[in-house]
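Of the protein chains in this complex, one is absent; all others appear in place.
Note that the chains take the letters A and B in the order they are written out, and that residue 1 is the start of every chain.
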Amino acid sequence: MRFKLPLLAIGLEVAMIVLFALFVHYETDHNVHQQINTTTPGAVDKFLVSYALFQDVHVMIFVGFGFLMTFLKKYGFSSVGINLFIAALGLQWGTLIRGILHHHNQEIHVEIENMINADFSTATVLISFGAVLGKISPIQMLIMTIIEITVFIGNEYLVGEIFKASDIGASMTIHAFGAYFGLAAAGILYRPGLRKEHDNEESVYHSDLFAMIGTLFLWIFWPSFNSAIADAGEKQYRAIINTYFSLAACVVTAYAFSSLVEHRGKLDMVHIQNATLAGGVAVGTCADMEIYPYISMIIGSIAAMVSVLGFKFLTPFFATKLRIHDTCGVHNLHGLPGVVGGLAGIGAVALGASNKSTPAMQAAALGSSIGTAVGGGLITGLILKLPIWGQPPDQNCYDDSVYWEVPRLREHDNHFYEHGGQNQLKLEV
Amino acid sequence: MRFKLPLLAIGLEVAMIVLFALFVHYETDHNVHQQINTTTPGAVDKFLVSYALFQDVHVMIFVGFGFLMTFLKKYGFSSVGINLFIAALGLQWGTLIRGILHHHNQEIHVEIENMINADFSTATVLISFGAVLGKISPIQMLIMTIIEITVFIGNEYLVGEIFKASDIGASMTIHAFGAYFGLAAAGILYRPGLRKEHDNEESVYHSDLFAMIGTLFLWIFWPSFNSAIADAGEKQYRAIINTYFSLAACVVTAYAFSSLVEHRGKLDMVHIQNATLAGGVAVGTCADMEIYPYISMIIGSIAAMVSVLGFKFLTPFFATKLRIHDTCGVHNLHGLPGVVGGLAGIGAVALGASNKSTPAMQAAALGSSIGTAVGGGLITGLILKLPIWGQPPDQNCYDDSVYWEVPRLREHDNHFYEHGGQNQLKLEV
Partner (left out) sequence: MRFKLPLLAIGLEVAMIVLFALFVHYETDHNVHQQINTTTPGAVDKFLVSYALFQDVHVMIFVGFGFLMTFLKKYGFSSVGINLFIAALGLQWGTLIRGILHHHNQEIHVEIENMINADFSTATVLISFGAVLGKISPIQMLIMTIIEITVFIGNEYLVGEIFKASDIGASMTIHAFGAYFGLAAAGILYRPGLRKEHDNEESVYHSDLFAMIGTLFLWIFWPSFNSAIADAGEKQYRAIINTYFSLAACVVTAYAFSSLVEHRGKLDMVHIQNATLAGGVAVGTCADMEIYPYISMIIGSIAAMVSVLGFKFLTPFFATKLRIHDTCGVHNLHGLPGVVGGLAGIGAVALGASNKSTPAMQAAALGSSIGTAVGGGLITGLILKLPIWGQPPDQNCYDDSVYWEVPRLREHDNHFYEHGGQNQLKLEV
C-alpha cells in the first residue's frame, strides 16, 4: 500500500500533462478576442460574464460537495480532502475526454465553457463518492474517478448529440447518473460486516454544522449550475428564475415533511442538509423551458417530498433488503430527484414547453443515463473489489485515521480540563 | 403541536403555488430579450451582470445571516436551519406581496431585480429573528415571517413611492425596521423566567468561529447589498465605494472600542461578530450619494462606536429595565446603526448630496420605518403570545433539541477516550 497512491497519482498527473501538451490549446477565436480593441461604450469581455457563473459552480463543487459530506464525526478530513483530490484530478480528465469526443480535429480549445463542463463532469464522481463514503480507499476513489468520468462523457454525448435531448441542469446526465453509478458500485462492494450500525457512522453537533456550509453554498448557487451552459438570453434567464423558485418551494416542503415523518414531529438534520436541495436537481432538465414559476415550485415540492420519504423509508430498505448501503443517501438527493427531473422533462416537452426535443428522446435520455450508470457502476464495483486497492477493514470504516494523520486531540475541551481534569488526576493518584 | 408545523407549512406552500400560478409570469420585455440576436461585439445580457450582485446578496441572506446566529452553543441547527426555512418561505411571499403592490395590472413579471428585492424582504425577518432567537418556536417564526414581510413591503412602498425618500441600502426600511419590529415583539414576549442568565445562552469556542463565517460573508458582500438596486452608473459605483470604505473604517473603530470598554482591554467576540458590520448598515441610506469616501469612513466609525457601546451598556439595560431581551443584540447591529444611517441621510440630503429627496421626506421615512416596525412588532408579539404555537418552556430555550433530532454526542473527543476513557472503564469495573 505504501507507495500505491503516490505513484498512481504521479503517473496519472504525468500522463495528463503529456496529453494536455498534445491536445489542449488556448481558445483563439473571436469570442475571446473580438472586443480587445473595441471602442463600443459598455462592451465587456463575454468570457468574464461566463466566468462569474463558472465560479459559482466551482464553489459548489469544492466547498458545496466537500462540506456536505463532512457530517460524519470522524470522516471530515476525507470528505472535504478526497473531494478536493478527485475533483482536481477529474477536471483535468474531464477536459481531455470531453474535448477529444466533442472536437473532431486534433485540438481542444479551452474556453470558460470547457471549465464549466470539466467541473460538471467531476460532479458525477462526487455524487457517487457519497454512496461509498467511508467504505473505500483514496486509491479506489481515484480509479472510480477515471472510469466514471469517461462513462459519463460517453452518455452525455449520447444524450446531447445523438438523442438531442434537453437536460440543461443535468438532472439525468449528472444527478441520476452519478447516484445510480454510485449505488451500483456500492451494491457490488456491499459488506455484511457493515450491516449493523457502525460506531463511526454518525454525526456530532459541529460536524452537522460543517455539513450545512456545504448545503447552503449548493443551495445558493444552484441557479447558476442549472443556467451556466444555457443559451444566452431567455433560456438562461428562465433557468435562473425556475431554479430559484423550485428551491424555495423545496425548502418549505422539505421542512414540512421532515417534521411529518418523525414520530415526535422534530426536524431531522439529514433531511435539511439534503432534501432542501432536491428541488435544484429535479427542475434541472426543464429549467430553461417555458414552464412558468409555479410549475417549478410544484416540481421542487414533489422533489422534497420524494427525498424526505426516500431517506425515511427507502434508504433503510436498500441497506437491509437490497444490500446497497448508501452512506450519504445520494439516492434521495440525486437519484430520485434526478428521475423526477427526467420525468418532468418528458412531460414538459410533451406539453410543448420546448421545441428542441421530443418526449421519446427525453425518455431515451433518462433510460440511457440510468442504464449506463448502472452498467458502469457494476463494472467499476467489480474492479474496485479486487483486494489490491487498500480498502479499509470494517472496523476502520468512516474513520480518517486510516489515511490521514489525525490530531492527537479531537476537540480541545476546557470544560474537560476544568472539571474532568481534576478527577483524572485523582484517579491517576 | 405534532402536526401544526407541517400542515401550516404545506398549506402556505400550496397557497403560494396557487398565487404564483395566478399572478407570476416571466419577464418578457426588452431587458431580457433585446440582445439575443445582437451582433454587437462585447454585448452581454444585462441580467447576468445583475445576477452576480444578486448572488452576493443571496450569500449574505443564507450563509451570512444563518451562520451569524450560530454563536449559541446549543442553537446552531435552529440558527442556520430556521434561517433557511423562513428565508425560503419569505422570498416567495415577498415576491408576491411586493409584486401585487408595485405592479398595478394583474401580472407580476419576475426579473433579477425582483429576486434581489425578495431576498431583501426576508432580511427584515432574519433581523427580527435575531431579537427573539432561542425563545420562540418555528411556528411562531413562520407567522412572524408572513406578517412582517407584509408590513415591511407596505412601509417600503410608503418610503419609496409616497415620500420619494432615498434609502438605497435600506438602513431605515430594512435594518431599523427589522430591529425595532423584533424588539417590539420581544418586549411583548418577555418572560421573567429568562431574566437571569440562562445556562444555554452562551457560546463555545467553535460556535463563535462558526458565527465568524456569517460575519465575514456579510462584511465582504455588503457593498453589493447597498448597490444591488442602485441606478446603473455613477450611483451604483458610489454605493460600492462608500460601503467598502465605511466598513473598513468601521472594523478598525470597532476593535478599538471593543478593547476600550472591556476592563482588561481584551477584545470581545460579540463586538467583533456584530459591530464590524454596523458601518454597512449606517452608510446604507446615503451610499449612492456624493458624500465622498471620508464621510463614509466617519459614518462607519460612528456606527462602530454606537454599536459597541450599545452592546456594552444598552443591551443589559434593555433586558433588565425595559424588559426587552434581545438575544443577538440586533438593536446594536441593525437598530442604532440604522437610525444613524437615517440621520446621515437627512444630513446628506440637507447638504445637497442628493437631489432626489428632501430632508423632511427623509425624516418622514425614518419615522415611518420605526413607527410601522414598532406597531407591527407589538401586534405580532400579541399574536405570537397566544398559547397555541408551541413556544418552548423557559428551561428549554436556546436549545435545538426541542425542535431537532440532535446527535447523541456533541463533540467526539478523542482526548476523552484516550485519557478519560480508561478512567471510565476503571470506574465501571
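Descriptive notes on the structure:
The criterion applied here is as follows: a residue touches a chain if its C-beta (ideal position, glycine included) is under 8 Å from a C-beta of that chain, and two chains touch if they have at least 3 such contacts.
Since the model is a prediction, treat every value here as computed from it, not as a measurement.
Among A:F62, A:F129 or A:F318, only A:F62 touches the chain left out of the display. Considering the full assembly, B:F245 is the residue among B:W93, B:F120 or B:F245 that touches the omitted chain.
Residue-wise, the contact with the chain that is not shown comes from A:L89, picked out of A:L68, A:L89, A:I136 or A:M269. Only one of the listed residues, B:Q236, B:T327 or B:Q391, touches the absent chain: B:Q236. Note that of A:A43, A:I100 or A:L158, the residue touching the chain absent from this view is A:A43. One chain of the complex is left out; on chain A, the residues touching it are 1-3, 5-7, 9-10, 12-13, 16-18, 20-21, 24-27, 32-33, 35-36, 40-45, 47-49, 51-52, 55, 58-59, 62-63, 66-67, 70, 76-77, 80-81, 84-85, 88-89, 91-92, 110, 112, 115, 138, 205-207, 210, 213, 403-416, 419-420, 423, 426-427. Looking at chain B, the residues touching the absent chain are 34-35, 38, 40, 42-46, 49, 52-53, 56, 73-74, 202-209, 212-213, 216-217, 219-221, 224, 232-234, 236-238, 240-241, 244-245, 247-253, 255-257, 259-260, 262, 264-269, 272, 276, 290, 292-294, 297-298, 301, 407-414, 416, 420, 423-424, 427.
Just so we're on the same page, only the chains that are shown with their structure count from here on.
Spacing of chain A relative to chain B, judged by their CA centroids, is 31 angstrom.
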